[in-house]
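All protein chains but one are shown at their positions in the complex.
Take a look at chain A:
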Amino acid sequence: MSLMKSLAGAVSAVALLSGVAAAEPAIIFDLGGKFDKSFNEAAFNGAERWAKETGGTYKELEMQDEAQREQALRRLAEAGANPVVMTGFAFGDVLNKVAPDFPNTKFAIIDMVVEQPNVKSVVFNEHEGSYLVGMMAGLATKTGTVGFIGGMDIPLIRKFGCGYAQGVLAANPNAKVVLNMTGTTPAAWNDPVKGAELAKGQKAQGADVIYAAAGGTGVGVLQAAADEGILSIGVDSNQNYLHPGKVLTSMLKRVDNAVYEAFKEGENLTPGINVMGLANDGVGYAMDENNASLVTPEMQAAVDAAAEKIKSGELVVHDYMSDNTCPAASF
């Protein structure tokens, strides 16, 4: 009994000490899990980079179902984690409710704006990055038809699709863009089998380059495209390596940078809205040895020229979420 007591005492002393020394940052991954090869994985990589560079440790939590959202957030805040970073728009409502209850804790949310004094909202100009990969698709297609496969149908994913369609048409005004959404529930992020079927369906319609913005479902799209001998475009993380020589490029969304920055700022996290676009390396496209043979110097030059114009403000890519319409595609 006394042994148990002293053990318990030692444990709580250690817990207290570590609490005093420095609050650990924490990250909550959205449904889909941290190894989705995409959005959550980018966040995980950012956290890992911070841990390696600083030697620090962090708490992490993977959501298993929708009902855990609020609980997970409160649990981490109560445990003294600071800042608490979460990935995904779906945390928006919950965070709005939880943040005022923990005024001394800083929160960062990615992909959503939450206006609370202790919350930093990081949003990305996905339409700009998607425009660039759209141009690449428009230049690479031989059939004149390219595809887009979105995950769950939400305005954010339409923003990807709309930017992409604008880029395709800018590079190839006669091209046809085939659009698909996987579903209207969060399960649409995790159905690679459905993703593969969608890609095969688009190929049957003549598409020879397909851009997937669909989390885990997109992994199925890339797989099917490689099997069918057509090109695909990855999203969020650099997915070129998944099928070397068969993934044209990936639209990079530097979620890793956002998480890294938030962890680095620590308890001094600056609240407010932080927009990450082409100009501040928040989005971009991936070039590496896996797709070097697919992207010609001319293609790259054309895309880079457009990128410069977007950075300088000379070229404005329409943001679907600004008015819920798209000039280049109908959803």
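By our rule, a contact is a pair of C-beta atoms (placed from the backbone, for glycine too) under 8 Å apart; a residue touches a chain by one contact, two chains touch by 3 or more; residues count from 1.
As a working rule, contacts and distances are computed from a predicted model.
The protein name that UniProt records for the chain not on display, among "GDSL-like Lipase/Acylhydrolase family protein", "ABC transporter permease", "NADH-quinone oxidoreductase subunit K" or "GSCFA family protein", is "ABC transporter permease".
When you scan A:105, A:125, A:180 or A:291 for touch with the missing chain, the hit is A:180.
Touch with the chain that is not drawn comes from one residue among A:54, A:205 or A:296, which is A:205. The omitted chain makes contact with just one of the residues A:33, A:80 or A:245: A:33. Among the residues A:82, A:105, A:166 or A:190, only A:190 touches the chain that is left out of the figure. For chain A, the residues touching the absent chain in the complete assembly are 31, 33, 35, 37, 41, 44-45, 64, 153, 178-181, 183-184, 187, 190-194, 196-198, 200-205, 216, 219-220, 223, 241-242, 330-331.
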